[in-house]
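Only a single protein chain was left out; the remaining protein chains are all shown in position.
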C-alpha cells in the first residue's frame, strides 16, 4: 500500500507540474518503474504461494490488471486502482458511506491526473492545468457536465467514460443507501405488529412438545 | 441472430467509412436488403405457424417493428433492436448486470451509428466521425451532456431522445440493483430474529395434528 | 377535459406558428378567453355545490391555480396542468408506467410551448422554433443538458426550473419502479421459506381450539 502511494505521488508530480527540471523528471520515472517492479514481484510471489495458481489469477482480475497494464505507459494510473481497492476495501467493513467517499475522491483525483496527462498540449484541448482537470472531474462524476471543459483525445475520452460510469455508480449508491435507510426507518415500530420471528414459533413448538409428553404420561397413568 | 449480425455489419461499414468505393457500397446495400428479406420471411413464417395469428402479431410488437420499419431507410437500425433483444434476452436468465452491460453497449453503438448517419454532412452538424459519435453517445447515455457535440437534424434528435431515455433507464437499473442488493445485505443475520417461515408453521401444525391423534386414542382407551 | 384540450390547441397554434394572420390570431385569443371563462364557471359551480366551501378550496389547490393564474397571460399554460392532472390521474388507477409516460409527454410539450412563447424574439435567445423548443425540453427533462439551447428570460427560466424538477421526479419514478419490481422479483421463490402468513397461523389456531374441545370432552367422559 505504501508502494502504491509512492507510485501515485511519482505519477502525479510530473503531470501536475510540467515545468520540472529534466533530471527530477527522469528520477520520478525511475521511481515509477521501481514501484511497478515491486508490484510485479509481489504479484508473482502471491501467485506462486497460492495453492491453486490458476484460480488465484482468475479470481483477482484487478490485481492482474494493476500489474499487466502499467507496461503500457498511458494506462499506468490503472495500477492506482489497486490502491483504491485496498484502501477503500478496508474501510468498507466499517461503513459504506466512508467507503464511497474515499473511493469517489480517489477516482476523481486519479481520473483528473490521467485526463490531464492525455490532454495537455494536444490541439484543441481545453484541460491544461490540474485545477481545470480536477474541476472537470467533479463536473463529470456528478453527471452535471457543463461542457466548459471536455476531453478531445481518444485516451482522455476513454478515462472520461470510465469516470462517467463511476458517476452513475455513485448516484446509484447514494440513492440506494438512502432508500434502504428510509425503508428501515419507516418499518412498523409497534412490536406486536411486527412479523412473527422464527424464535417465537420455536418457543411455541417447545410448548406443544411438552404438552404431548404430558398427554403421553396421561395414557401411561390410564394403562395402570 | 447471425442474420442480424450480418445486417449490423452491413449497416455499420458504409456509415463509419464514408469513402468506400461505389461498388462495395452498393453490395452492402444489397446485403442489407437480403437480410431484411430473410427477417420478413422468418416473421411471416412464424405468424403462419402460430395457432392464433392475431395474438402473435399483437404480442410481439418489437418483431413487427423490426420487420416493418426497415422499409423506411433511415429507421433501418431499429431492426437491430431485435438483435439486442435476442442476445440480451438470453443473457438475462443468467444475470441482470450482464444483460444491462451488453444492452448498454449495443444501444450506445447503434445510436452512435444512427446519429452519425443522420448528421454527417448536414449544415451546422458537429458529429462528423464515428469516434465523435461514440463519444457523444456515451456522454448522452450517462446524462452528463457536455454539449461539445449535439445533433442538429430532426432524425438525429429523434435517436438522441431514445438514447436519453435509455440513459434514464440505465441509471434506474443500476440504482435499483444496488438498492435491492443493499436491502438484502442489511437484512437481520440472526436466524432467530428472522420472520417465521411457512415451513416452521407447517412443522408445528403437524405436531398439533399428532397430538390430536393421541388425545383421540386416549378417549378410545377410556371407552374400553 | 374537452375544454382543456381546446384551450391547449388554441394556445399552441399561435405560439408554434408566429406568422398567423391577425384575424385568426385574435379568434384564437378569444377562444382562450372563452375556455377560461368555462373553467371559471365550472370551478365556481363546484365550490357552491360543495357542502364545505372553504375545505373544497383548500383541498383543490391545482384547480384554483388553473382558474386564477390564467388571468396573468404568460402563466396561462399552467391551466393545462389541470388537464394533465385529469387525464393522467384517470390512467393512474390502471398502471403507473402509463401515467408517467403520458404525464412526461404532456409536461414536455407544454413546457416547450411555454418557453418558446417566453423566449422567441428576445435578445440573445436561442430557442426560436417549436422544434428547437421541443428538443430543448427533452434535453432538460432527462437532465442531460447539452446547453446548445438555454432560456435567457426570467419567465423562460421559471418554466425551465419547473421542467428540471419534473425531470428529477421522472428519474426518481423510473428508478423507484424498477427497484420495487426487482425487490419483488428477487423475493424467495421457495414457498416453504416465505414468511408464515396470518392465514397459516389462523388455521393452526383453529386446530388447537378443536383439540381443546376434545380434551374437554375427555374430562366430561371421566366425570361419568
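Each chain carries a letter (A, B and C) given by its place in the written order, and its residues are counted from 1.
Please note the rule applied: a residue touches a chain if its C-beta (ideal position, glycine included) is under 8 Å from a C-beta of that chain, and two chains touch if they have at least 3 such contacts.
Fair warning: this is a prediction, and the values are worked out from it, not measured in the lab.
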Residue of A:41, A:98 or A:203 touching the missing chain in the full complex: A:203
Contact with the hidden chain (one of C:22, C:52 or C:219): C:219
Those residues of subunit B which, in the complete complex, touch the missing chain: 143-147, 175, 179, 195-196, 201
Touch list for subunit A against the chain that is not drawn: 131, 135, 138-139, 142-148, 170-171, 174-179, 181-183, 186, 191-197, 200-201, 203-204, 207-208, 210-211, 214-215, 217-218, 221-222
Subunit C, residues in touch with the chain not shown (by the definition above): 96, 140, 143-147, 150, 154, 157, 160-161, 164-165, 167-169, 171-173, 175-177, 179-180, 183-184, 195-202, 204-205, 208-209, 211-212, 215-216, 218-219, 222-223
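Rule of thumb we're sticking to: only the chains that are shown with their structure count from here on.
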Same or different contact residues where subunit B meets its copy subunit A, judged by the half mark: different
Of all other chains, the one whose Cα centre sits farthest from subunit C: A
Chain nearest the global centroid, as defined over all protein CA atoms shown: B
Chain centre separation (subunit A, subunit B; CA means) in Å: 27
Junction residues of subunit C - those touching two or more other chains: 143-147, 175, 179, 195-196, 201
